[in-house]
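FYI, not all chains are in this one, though none of them got moved.
Chain naming follows the written order as A, B and C, and within any one chain the residues start at number 1.
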Amino acid sequence: MKVKRLLNIDLLKLPLNKTIFKVKAKEVGLPPGTLIHVGERKAEKPVISLVNYDQSLFETGTDLTVEEAMVFKETPTVSWINLSGIHDITIIEQFGLNFGIHPLALEDILNTQHRPKLEEFDDYSLIILKQLLFDDKTQTIQTEQVSLVLGPHYLLSFQEIEEDVFGAVRSRLKRGNGRIRQRGPDYLAYALLDTIVDSYFHILEAIGDKLVLLEENLLRNPDQTTLTQIHHYKKELLSLRKAVWPLREVISGLLKNESALISEDTQVFLHDLYDHTIQVFDTVEMFRDTVSGLQDLYMSAMSNRMNEIMKVLTIIASIFIPLTFIAGIYGMNFEYMPELKWDAGYFAIWGVMIVCVVGMLIYFRNKKWL
Amino acid sequence: MKVKRLLNIDLLKLPLNKTIFKVKAKEVGLPPGTLIHVGERKAEKPVISLVNYDQSLFETGTDLTVEEAMVFKETPTVSWINLSGIHDITIIEQFGLNFGIHPLALEDILNTQHRPKLEEFDDYSLIILKQLLFDDKTQTIQTEQVSLVLGPHYLLSFQEIEEDVFGAVRSRLKRGNGRIRQRGPDYLAYALLDTIVDSYFHILEAIGDKLVLLEENLLRNPDQTTLTQIHHYKKELLSLRKAVWPLREVISGLLKNESALISEDTQVFLHDLYDHTIQVFDTVEMFRDTVSGLQDLYMSAMSNRMNEIMKVLTIIASIFIPLTFIAGIYGMNFEYMPELKWDAGYFAIWGVMIVCVVGMLIYFRNKKWL
Amino acid sequence: MKVKRLLNIDLLKLPLNKTIFKVKAKEVGLPPGTLIHVGERKAEKPVISLVNYDQSLFETGTDLTVEEAMVFKETPTVSWINLSGIHDITIIEQFGLNFGIHPLALEDILNTQHRPKLEEFDDYSLIILKQLLFDDKTQTIQTEQVSLVLGPHYLLSFQEIEEDVFGAVRSRLKRGNGRIRQRGPDYLAYALLDTIVDSYFHILEAIGDKLVLLEENLLRNPDQTTLTQIHHYKKELLSLRKAVWPLREVISGLLKNESALISEDTQVFLHDLYDHTIQVFDTVEMFRDTVSGLQDLYMSAMSNRMNEIMKVLTIIASIFIPLTFIAGIYGMNFEYMPELKWDAGYFAIWGVMIVCVVGMLIYFRNKKWL
């Protein structure tokens, strides 16, 4: 039943997941630091929202301008300024000017195909990550870039889409009783990273479930779509790996960070996050190994089926071809064929044929083909 | 006979071992350090038991409360407090409060899918490991998480199941004449680790035995279940590898530990344990290599069998198809066919046919197909 | 339609891309530092051009002699001297003499098959790179060597071809308002490197597009040219990898450079460039993985097709061979064959045959061959 459900998704009819092959190059020769948005436009209109808090204070704002947001840059409270929709270059430029962000950092934020990375500047750090979402309908992983700029009293976050993937963190802030309100922007950055890594586990959970079904299906009833599906999940795992592998470096870079931006208290949490990242990576690798194993199983299942088909043909052909020959002999029209005159000739021939058949059946049984 | 025994376990009829694909993600956005039990509940009711000893003293207790256990935290004797059944979050929380354990450490103890790891805190170390059991009936490896918290005078151990996997260590403590009673909790931790690594050898022994049978079976009588079995053991070895690989880091971390928790005397023993871990890992890798070799052998055996089947069909068809044609010729009803009138026509035709057959047999023998 | 376009390029009819196998050895025993041009001559006539600039000044010159160029070596302005066409050894020798370049460096500049590398000399650094161009007609990557000699106030660039691949940089210099005019030759070298790495993204974009088509084609209608195409792109990716892999070392070498040649400001940009190089490399590796996956898919598609063909043969042969035998039986000319006399004999035989056919169809349907 569950297997059926999987099979209902006819991957051949779905649009192929071509994102793995999509590389978008910027125009050759543009000066570095030129701000261009690379990627699809995923949000209607860029929205700047703000959460400003400390242990006692909690205020929020939406639809701010960059100038309004900048006010909170130097306040001793923690200011989390989030931009949803990064396709508007002027807004990014304003952020750059007001918050003193290096043009190269801005270029990376705008390039939605950037590799996850951590780069430390004098008074802020840039973290680029991939938020991954598993689209159940197409069974593909949707990648979306999230960039964080971590300063002494503020955290800027840049998202491609409008949806609030960090809603849970916002609620925790609002509730106000947790650890998060007592700490600085470094802990907030950690909380966002943690949310993202948690979402990777969800993708692994989803893919793992599919692989169980795929394996069952493979052992029960392999068909021609099975390999297409194996190929499909292989590609998805490859693109998951592409997001996770550099993330490891990012978090280990934060751990080794010697600047004052990351407090020692937060280090313990980052260490824990690092463990989770390793676990995601290990699981991806194990899944990839196992998917390769499934492919071998499939190839062998196909070859077994072929063998079985050939066996049937061989047995039928091997039995009837000689019999047909015998019948052919006595269908000849020679004038002098003594056997034809015998009274029991016909029955004798039946006897000979039955002996042939029995002999062959015994031979095949000995060969273990029956 | 022995081979038969293996074949009696029809792996296709067993439930597939899906644990390798099972990833359980926590809910997105929960604050880190939130205590949730991840995994199945394997014990009826959590039981706290205690062994308190030094060179002369030896006392035990069962069914204690956390408060009763906490009394032994600061005593100069070695206190080993064991919790069987970790699904009750309140008990874990109490341990956290009473023994001053970091919420992240508690979270890891509760997450039964955690990767083996060592984490050092200010006045205790957290060790997470996998206890592996080989279930002979399903031929699968059962994984169970064991967490140790090693403090200056105490050792906390957390197990998922009720069974006492550390019974042997308890007996050695009771006997009282060995090295174990003269040393601190670090040696006790080592003794528990040693028990776990020893159990890995038992799993390798069990899998090795099966692989011998599988190889024999493969060379004598390969069939369609063989590859399923190869695939099965490949997955088991993969999950064994997943437990052993990080264990190496754990023990080497303990060896490099500079805190006062691990005495120099114990280091020698840990070094020995490290050697054993490497040996387990090497053997797992060698088994994996060999299982890959078995798969190649299987594919080739199948292809050989196919060749043999084809050979039989080819020989029979190649011999009889021309003969049938000859018979067909003289079955034609043309009014003027001179051969039909000949007296010896029928026998001449038999002669021609026998010459054909002999010629072909010679040809096939030259081709080494016979 | 798009697929058709791909298929119109019949790779079998194109000249094979043999460059991957082309190694050109110099004559054995020539003293090291002997200047020989290794490779094809790609430019008509070597042309030396100059751009001399600082924040306020901007002058250019073409068709200079080496002596004329040398004048600019020690001027405090930044002098970019470019040589297009490196096959004329005397010009290279003059450069060596006038700019004090080590004979080994000159030899490397002339050897167009050199591996990308960075070598630091006392007062200049030599950077060797590959400019790659994707030839859409032959679907191959054309490799061209670019060498840079970075001195305190000058940058020499050596190109194999006449075309100005660095035209965009030249325009940026001319426009004069950007960062580039305010910085030294190290930033200019970075700008050239950046142009080259950007062009790698274009190649990846082009190959990625082709791989999408190839995958679609593979799933819809695989034929014998498909594998040749897979093999083709595999080789192209291999030669791309060959250019990118050592580039990583080159840029990381520049980053670690402790000489005064690279200013700290430029380091930030080089760091960004390094990220891009890693991303190119990662993408090449992912493409290679995926192309391997495509090959597996192809092999399996072929084997599936084979199975289908065999199935048809088996079903037809298995049904008709026994029927033909039955017909053969009643074609025998025995004098006494009771069935032949029966009135309904002929129809009875039809009945028997129909039962046979139906039985077999049911059997095949059960086997899921129909």
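Everything that follows uses one rule, which is that contacts are C-beta pairs under 8 Å (C-beta built on N, C-alpha and C of every residue); 3 or more make two chains touch, one makes a residue touch a chain.
Source: prediction; values computed, not measured.
The complex is built from one repeated protein sequence; 3 chains are visible, and the structure file as a whole lists 5 copies.
Rule of thumb we're sticking to: only the chains that are shown with their structure count from here on.
Overlaying chain A onto chain C using CA atoms gives a rotation of 70 degrees, to the nearest 5. Located most centrally within the structure is A, per distance between chain CA means and the overall CA mean. Annotation: the chain A:chain B pair of sequence copies touches via predominantly different residues, less than half of the used numbers being shared. Rounded to a whole number, the gap between the C-alpha centres of chain B and chain C is 42 angstrom. Here the spacing of chain A and chain C, counted between their Cα centres, is 26 Å.
In this assembly, the C-alpha centroid of chain A lies 26 Å from the C-alpha centroid of chain B. Chain A has residues 303, 306, 310, 313, 317, 321, 324, 328, 331-333, 337 in contact with two or more other chains. Residue ranges of chain A in contact with chain B, taken from their complex: 167-169, 171-172, 178-180, 190-191, 194-195, 198-199, 201-202, 204-205, 208-209, 211-212, 215-216, 219, 268-269, 271-273, 275, 278-279, 282-283, 286-287, 289-290, 293, 296-297, 300-301, 303-304, 306-307, 310-311, 313-314, 317-318, 321-322, 324-325, 328-329, 331-337, 367-369. For chain A in complex with chain C, the touching residues are 12, 16, 18, 20-26, 28-33, 102, 104, 107-108, 113-115, 117, 119, 221, 224, 227-228, 231, 234-235, 238-239, 242, 245-246, 295, 298-299, 302-303, 305-306, 308-310, 312-313, 316-317, 320-321, 323-324, 327-328, 330-333, 337, 339-346, 349.
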